[in-house]
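With one protein chain removed, the remaining protein chains of the complex are shown where they sit.
The first chain written gets the first letter, and so on, giving A and B; residue counts start at 1 in each chain.
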Amino acid sequence: MGIIQNRDAQFMLLAGFIIAIGLVITTVMLNSIIFEGNMAVGGGSELSKYELVNMMQITRDEIRNAYINATLIGGTDVTVNFSMQMNNFSANLPKMFALHGGAVNITLDIGNWNNTRYANFTDNGMPAGAANWTVVEGVNVSSVDVFKFYNVTKASGKNFKIEARNSTGSSVWSIEFNDTHYIVTNITNTTNGSTPINPLPNDINLIDPIYYFQSASSYGPVSIQIIYGNNSYGRFKIQGIANGKVFYRERDYILNTTSTFSTSKFKINMTIPVSVPR
Amino acid sequence: MHIKKLLKNEDAVSISIGFILMFAITTIVFTVVIISFNTLSQSSEKSAMIESFDIIGEAIAIKIVTVDTLINIADSNNGSINSLEYEFTMPESIASKTYTINITNSTYQIIFESDNGARSVTPFNISSDLIGQKIYSGSGNYKLIFNNNTKSIYIAEQ
Partner (left out) sequence: MFDERAQLHTLEGVAASVILLIVIIYAIDATSMTPLTASTSSVHIESELQTLGQDILNTLDYAEPGYRSKLKYDIMNWDGQEYIWNGTLYIEKGNFSSSHNLTNNLTRLLKDILVNQGIAHKVEVVYLINSNNITVPSSSTDIIYAGSPSNNAVIVSRKIVLQDTDIVSTGNPIEDIDHSSNLRNIVEIKLVMWRM
């Protein structure tokens, strides 16, 4: 009875409980500290690849804009005007990238332009590009006001073909050039002439009725394809309305731009071919 | 039988045995506390290491995938990358222990291992070739390099 009713040592037990609670709190904090102390901290931020892609895109767009402006003004200083705008751009672009701690350097190689080495009629303008490709889809044939191929040179013994296909993929109009003549085919598969050509005309204006392109207008929207584009080179320009909007497809040359981008942890040096003017 | 008399009865109480018992119990309790604390802190250390491995592995995987993405972007624009270098750093030791990183090329995994049994695997997915390598911590800084001739990514010491 005495042990149960003994009221001594109450403070000691109470002190024991208080110390226990304090220890619990300390232990929880200590556990977190021990855990954090063993964690390794990684510093620094990751490279933003969007910044790099943005730089590639604005460089490519600026080259195209500078080319269009320089050729529009024309005259004798076309390459000089172009180089002036590109030099200003290359001098000012690094200032904007320096705000983010990146160093940028852009150089341009206009050797193809200076030596009038035209691009192949492949999808990327290089000889190794896709030879058969779609230039534009959904074209309203009667709206096409420019459809020209300039300074065309064809490899001998090879063919070069331009085709219009309807939405099911079957050809509604095509023109094929070989060494001696050109053949125009429309949907009724009759050849509209096998006119001898000697040599291949330098400028081919396919709006001309002798090529019968407008006969494809009754077959709805067409896609314009180039076949065997690797066998020839030159310039082209197509303009019209596709899918309700005006479209522009042009290529004169392929200019190569080499850009370097470096931050404290990352360096890249790449060469991108840019097709001008579009 | 008075309870009080029973409680206050001190016949046959051996003082030395009492002392020994007290001492032995104290030692055992003290040892148990120390060992349990040590074990708990060890397991805390190991889980902290695995957590750190995961974080560092993710950072390296992101860098490898970024390099691969840039290679593909250049390819899709018909361009070529002449040179590409991307540094990555790792801490010298995690929880005062060294570790190894094994970047494999067939299974595309980053495997972290340490002596105390902590292990973590971070997978990644790239389309370019990667030359696998085993790296030991504390032996310097490394960087990812793209080789334009062999069109593959490899890891070199800085």
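Just so we're on the same page, contacts are C-beta pairs under 8 Å (C-beta built on N, C-alpha and C of every residue); 3 or more make two chains touch, one makes a residue touch a chain.
Since the model is a prediction, treat every value here as computed from it, not as a measurement.
Novice: If you put the missing chain back into the full complex, which of the shown chains would it touch?
Specialist: A, B
Novice: Specify the residue from the set A:27, A:143, A:194 or A:218 that touches the hidden chain.
Specialist: Result: among the candidates, A:27 touches the missing chain.
Novice: Given the full complex, what residues of chain B touch the hidden partner chain?
Specialist: Within chain B, the residues touching the omitted chain are 10, 13, 15, 18-19, 22, 25, 29, 32-33, 36-37, 40, 43-44, 47-48, 51.
Novice: Could you pull out which residues of chain A are in touch with the chain that's been left out?
Specialist: Touching the missing chain: residues 3, 9, 12-13, 16-17, 19-21, 23-24, 27-28, 31-32, 35-36, 39, 48, 50-51, 54-55, 58, 61-62, 65-66, 69, 81, 84-85, 88-89, 91-93, 95-96, 98-100, 245-249, 278.
Please note the rule applied: only the chains that are shown with their structure count from here on.
Novice: List the centre-to-centre spacing of chain A and chain B in whole Å, with centres computed as mean CA coordinates.
Specialist: Distance between chain centres, rounded to whole Å: 42 Å.
Novice: If we count contacts the way the header does, which residues on chain A are in touch with chain B in the complex?
Specialist: 1-3, 31, 34-36, 38-42, 44, 46-47, 49, 52-53, 56, 124, 126, 129, 258, 265-273
Novice: Touching residues of chain B toward chain A in the complex: what are they?
Specialist: Chain B reaches chain A through residues 3-4, 7, 41, 44-45, 47-49, 51-52, 55-56, 59, 62-63, 66, 69-70, 73-74, 77-89, 91, 94-95.
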